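Here it is, the structure in full.
The complex is shown incomplete by one protein chain, all other protein chains being positioned as in the whole.
The first chain written gets the first letter, and so on, giving A, B and C; residue counts start at 1 in each chain.
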Amino acid sequence: MITIETTEKQEKSSASAPIVNDFSIVVGTKNGSGSQTSNLTIIRALFKMGIPVSGKNVFPSNIQGLPTWYTIRVNHEGYTARREAKEIVIAMNPDSFGADLAEVDPGGLFIYPDHLRYHIDRDDIQILAFPAKDLVRDAEVPSGLRDYVMNMAYVGVLAERIGLDLDAVHAALDFHFGGKQKPVDLNYKVIRMSAEWAAEQDLEPAPFRVEPLDLTEGYILSDGNTAAALGAVYGGVQLVTWYPITPASSLGEALDAYLPKLRVDPETGKNTFAVIQAEDELAAIGMAVGGGWAGLRAMTSTSGPGISLMTEYAGLAYYSETPIVVWDVQRMGPSTGLPTRTSQGDISQVFFLGHGDTQNILLLPGSLQECFEFGWRAFDLAETLQMPVYVLSDLDLGMNTWMTRPFEYPDEAMRRGKVLWEEDLEKLTERWGRYKDVDGDGIPYRTIPGNKHPAAAWFGRGTGHDEYARYTEAPDDWDRNMNRLLRKYETARGLTPEPEIDRVEGAGIGIVAFGSTGPAVDEARDRLEKSGTPTSYMRLRSLPFNTMEREFILSHERIYVIEMNHTGQMHQIMTVEFPDLAWKLVSLTHNNGLPLTARWIVESIEGKEGE
Amino acid sequence: MITIETTEKQEKSSASAPIVNDFSIVVGTKNGSGSQTSNLTIIRALFKMGIPVSGKNVFPSNIQGLPTWYTIRVNHEGYTARREAKEIVIAMNPDSFGADLAEVDPGGLFIYPDHLRYHIDRDDIQILAFPAKDLVRDAEVPSGLRDYVMNMAYVGVLAERIGLDLDAVHAALDFHFGGKQKPVDLNYKVIRMSAEWAAEQDLEPAPFRVEPLDLTEGYILSDGNTAAALGAVYGGVQLVTWYPITPASSLGEALDAYLPKLRVDPETGKNTFAVIQAEDELAAIGMAVGGGWAGLRAMTSTSGPGISLMTEYAGLAYYSETPIVVWDVQRMGPSTGLPTRTSQGDISQVFFLGHGDTQNILLLPGSLQECFEFGWRAFDLAETLQMPVYVLSDLDLGMNTWMTRPFEYPDEAMRRGKVLWEEDLEKLTERWGRYKDVDGDGIPYRTIPGNKHPAAAWFGRGTGHDEYARYTEAPDDWDRNMNRLLRKYETARGLTPEPEIDRVEGAGIGIVAFGSTGPAVDEARDRLEKSGTPTSYMRLRSLPFNTMEREFILSHERIYVIEMNHTGQMHQIMTVEFPDLAWKLVSLTHNNGLPLTARWIVESIEGKEGE
Amino acid sequence: MTAENGTERKPGANAAGLTKNDYRGAPSTLCAGCGHNSISNQIIQAAYELDIVPEDVLKFSGIGCSSKSPAYFLNRSFGFNSLHGRMPSLATGAAFGDKHLKPVAVSGDGDTASIGMGQFKHVIRRNLDMLYIIENNGVYGLTKGQFSATAEEGLQLKYHGENPYEAIDICVEALAANATFVARSFAGDAKQVRELIKAGMTHKGLAVLDIISPCVTFNNADDAHHSYGYGKENETPIHDLTFIPFREEIRIDDHEEGEYREVELHDGSVILLKKLERDYDPTDRMAALQVLEQAAVDKVMITGLIYFETGRKSLTEIYNLTDTPLNRLTEKELRPSRESLAEVNTMMF
Partner (left out) sequence: MTAENGTERKPGANAAGLTKNDYRGAPSTLCAGCGHNSISNQIIQAAYELDIVPEDVLKFSGIGCSSKSPAYFLNRSFGFNSLHGRMPSLATGAAFGDKHLKPVAVSGDGDTASIGMGQFKHVIRRNLDMLYIIENNGVYGLTKGQFSATAEEGLQLKYHGENPYEAIDICVEALAANATFVARSFAGDAKQVRELIKAGMTHKGLAVLDIISPCVTFNNADDAHHSYGYGKENETPIHDLTFIPFREEIRIDDHEEGEYREVELHDGSVILLKKLERDYDPTDRMAALQVLEQAAVDKVMITGLIYFETGRKSLTEIYNLTDTPLNRLTEKELRPSRESLAEVNTMMF
């Protein structure tokens, strides 16, 4: 337990040598006050210095005025998960000032603008009030921009205190403003002057410092929604139909931004895609189903409330065997819940989405690279299997800033599935039937509107149909078709991404996790290892399961299934899929809107192990 | 196996003594041709003769012209489940004539109107062509009514053949036409003349006959949707909001018919209820949630597609803790599926209905009496628990004709749950909070709009809220509230209807079933018993489970979970709820739109046991 | 007679070389006498007369008796019988598959005006290039006779008492949403139905065609506003209407000055409107609103081309798509180059 405590809380007297490259900075501001640029600048500057960094925004569901906290974690070992500890707190928001002050770790550093005149009652931390208004005025910022640019002042002060390289800061600004000289200069001036002011104050050394490293070489900074959108662009997405909803909006918006850059026919200037903002999610998925049926790579992106509204069409897509891709960037439910907080709470719902018997395919990206990869692969799967494919991301993965290896170009040709065009039909010797299982894998052949062969047309429907897509109510027809769908689902097992398994010799414990909790699990496992509890790890990447999952469970004594929801949804699904091994599975859940921490995982597992 | 065969297929040479009170009659007609009255008349006449009878309509999803089969089972032991065997077939539909003929059991009786001139190629059955057109003409039926009344001719012929009492037939008509002399006389005349015609034909005795019994005394004939509607009426339903959908429409329509008769204030002539046909299911449930929030006993009824559309509001009801009752009269899915065929395919979906973490309460009526009982009890549960309560019926239970004991008046006073009115608030010493867990059972106290106390008002929402219903995003508030909801769900376990258990000494096998499959299970168990395989039986009546279910599983070697869907949904839920006992549970599913037969159950269990 | 490509035409074949048979569908399963069946027949006839190749048409519908009907015409056209009230979205997405195809949709009054009001409005707003037929019988046929949102106030139905709500007028709704083509007809008026179908199929943009189509089983009492009896008694065409495809010459035999009005479609086709009581200008929105408002007050069933507008971009036009149908594009066109991704990556910080 000692390991954990010291890593989580670094009790420092300010006299000792500073801690280098291993701490968290929290900036407390008001939503809509323009601090996002400042925070991104800090992250990018750190990144530019070669120091592993991650940023998480804990923001409210409003546009302006409510408290927002932005956490930047600096860690030379590359850990990027959320931590509870707050070594440096910058308090810009009068409304949360008291709470922000109280939360600084002992031995930490507290920075605030001196126009916030609150009583400071702590003597176990370094305190620094800076003259924000003066600095902005002195930098000759036009009065309309002052409030906004004031956020740059804390960047400067922080830079001086922890040793942030001002050139790196400049590069960050340059990137942010797309090289536009005026805003770069204006903001940089405030930062520089603030740093100078701090340097002039004869302060005791700060307890935390950064030093350049070379650990970000070969990485980029991005977010999961951008990665997903780019993946879809390279997956050849043709129809994007979406309705705004936090935290999925930026996925649709990124598509709207990138497609015109990357997918216009260079010769004619015409579009190979369309992005439609629908009137709601019922329509968004309806359009996607129409597009998928008409042979397009069609997708929609949404979050929980939208998924709920999509239920009926999801069932139609499943039963009519129409390929579509649905991104669910999960937020906290039930109901409207906490629109700006993260969760993994839609697993069961999406797995069973649709009335009557449905079983769906879920992809579970665990990193930005996987967001990109599943962005294109989802189409290959949907078209191969002629099914809806759901990709379950979440707010943390989708909207926060993560280091990642560059996105990798698809290493396979597109798989468009079993499609018959005019010449294919011409060559057929047998009569084609839309729902015939010719190959025994449950996957039929389809034709696509626009096919001019006189035998190509068929009439799609969500009602009972026979192998030739004709309406039928005959019990045997129904049964036969449903059994084929079950067969197709078995085929899917061999095609969806396999779990990533790290099997550790001698580990009795296996951890199962997925999605955005990966970084916390990685960090937790290192700590558990250090404290003498080695663990194996299976990071799930899709549902349904195939054979590897069973083997993993079999080869460990106890399996901890870690997830961010209340009811242990993945644990439930594993129980259903492996009823004979259910007794081995232990559910560990935590779900309060904040990303998981390594600490919670370590303590939960040690707690259970100690039972 | 011999037992089964003889019960299923009664191979009779026409020479031997007739089989009495144990056979099935199938009438093949066209939808919309008006045969429903004839079939009901046969059933009612049989019932009047004291013979246990049941009727199942297998009809198409159109209004006129497609084949429809009505099956009437006569059974002196009181079995009412569907059978595959067809001893008597009456073929009125030229389109299905050939198939209908082929399906008569050897030794059976085939009756058809002689204007259908098809080749008859079977000599192992009795064949009887009757002059339908002549009979109708001779009875001087006005020409506009002839097609319709022609169906009465087969009633008459059948009556003569099997010994149906004409007085009983007359009573049935009298009931059907509400005593209106003219139609009664007209129809009866055709029946009588047809019976007379048959009597004059010097036919060999029919292989099947009915004899009066006294086994229907104390029973009535009804259907599950009527029972459910009446239950709701006696449960004090105040707001019914519905949208037409087969097979749920007749539930809403029955409410619309009975409420004005039973729930108008006698003094003022004013209504204590309102029935609204909504514009769709999104609106239907929205209205119900509004009503529930405003203190009304509010309900909606629908089927799978409607449930899908209700998902988002279902989540709001769950999370805002608003009592509503939702009837899902299940039909075959996925998607639009087979709108006129039965299924138990919505179990998983409804159990998890809503994005984010939801767990719902399901009532599972298994008889008409339970439809009635759950009709009122659902409100008591919803208001006690402040939750949506889902009642899952199905087409077979809801729309078919069943014998039942008379509906029983509720044996408990209404339970309206924890509601505070003006005087209650006045008396409180502590500050009231809408979402405070005062009693430790997870159930808070609520106030209702119209309460004039100045501290009564609160603002309902689907977003995060604290104990005083104020908006909050604080992680701890969220967690605390969700944990209370889980606590409330645990409270629910003690309140929902317990399973009905028939524990048989020495039985190693336990059968688990629910809903409309009950009669088939009863019959199957008798047969299994006779063939030396005694079974215990647990008929589930609600979800979530309590303690009895576990005990039942524990005390048997193997548990067969029988259900009408493809994926074994109840089996999955039991696996999740009892992971440590999952290895005992065997899933038996069958789902082709037709109700289960005892034969399928027996063969499935014997098959598995033989493995 | 020779077909366009110069080969000999089959007997009874049109300019596309196809006979009536090539436009048929499966046998109808609707009730004998249902208004919807006569509309299906007019769709077949119109497509045949327009020399349309069935493979160039897409069929869409929601759920209802009316929505079943696309199975009963144009068997050689692709189609989709979608969800109740949500057809427009599916049709919208599908239209992007191949912009050269012409979508024809059939819906019911329940499907469009009750559950489907939202999607109806929004597909109009987007001006999807589609003929949207509402087979309007004031009732839910397929679920056995409940009131729909177009049922008139006071209508009595067998099992549902009296309708307490005012009716929704589908043409008024279409106009409010800025539809570029709004027409009403009556299933009992076969010729007008056919001509309006032709016009609507030719119109570039969303054409709303509200056809009063009696449900003989559940709502056909003579005084019910959607019955045959009522239609025969009260139908009041605002003009006599003939569609003339752009290749044909306009020949008005006994042409009198001012007796006709011509409306030209985007492709040069013309709708010829013979004046009746008065001169009605279907390109005047205010006049359109007025004639509908007045008809509602007077309780007459006005029929004809109520509003028409040309020049607004249709949905797929707005999207500036490649000439090759999107659904014929291959990996080559759909996956940007490896280099471009490298560039994107370097553009990240």
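Everything that follows uses one rule, which is that a contact is a pair of C-beta atoms (placed from the backbone, for glycine too) under 8 Å apart; a residue touches a chain by one contact, two chains touch by 3 or more.
Bear in mind that the values here come from a model prediction, so they are computed numbers and not experimental data.
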| remark: Check: shown chains touched by the absent chain are A, B, C
| Hidden partner chain, touching residue among B:25, B:136, B:157 or B:289 | B:289
| task | Write down which of B:106, B:205 or B:449 is the residue touching the left-out chain. | result | B:449
| request: Can you work out which residue in B:262, B:428, B:474 or B:554 touches the chain that's missing from view? | output: B:262
| Thinking of the whole complex, not just what is shown, which of B:21, B:126, B:241 or B:481 touches the missing chain? | B:241
| field | Hidden partner interface residues of chain B, rising order | value | 44, 47, 172, 175, 220-222, 230, 233-236, 238-239, 241, 258, 262-263, 265, 268-274, 276, 278-280, 282-298, 312-313, 316, 320, 406-407, 409-410, 413-414, 447-454, 456-463, 470-471
| field | chain C residues touching the omitted chain (full complex) | value | 114-118, 121-122, 125-126, 149, 164-166, 168-169, 172-173, 175-178, 285-286, 289-290, 293, 313, 318
| query | Of the residues in chain A, which ones touch the absent chain? | reply | 32, 60-66, 243-246, 249, 253, 256-257, 277, 279-281, 305, 336
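Operating definition for what follows: only the chains that are shown with their structure count from here on.
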| said: Going by the touch rule set out above, what shape does the chain contact graph take here: line, ring, star, complete or other? | reply: complete
| query | Rounded to the nearest whole Å, what is the centre-to-centre distance of chain A and chain B, using the mean of the C-alpha atoms as each centre? | reply | 45
| task | Indicate the residues of chain A shared as contacts by at least two other chains. | result | 312, 316, 320, 461-463
| request: Can you tell me which residues of chain C touch two or more of the remaining chains? | output: 83
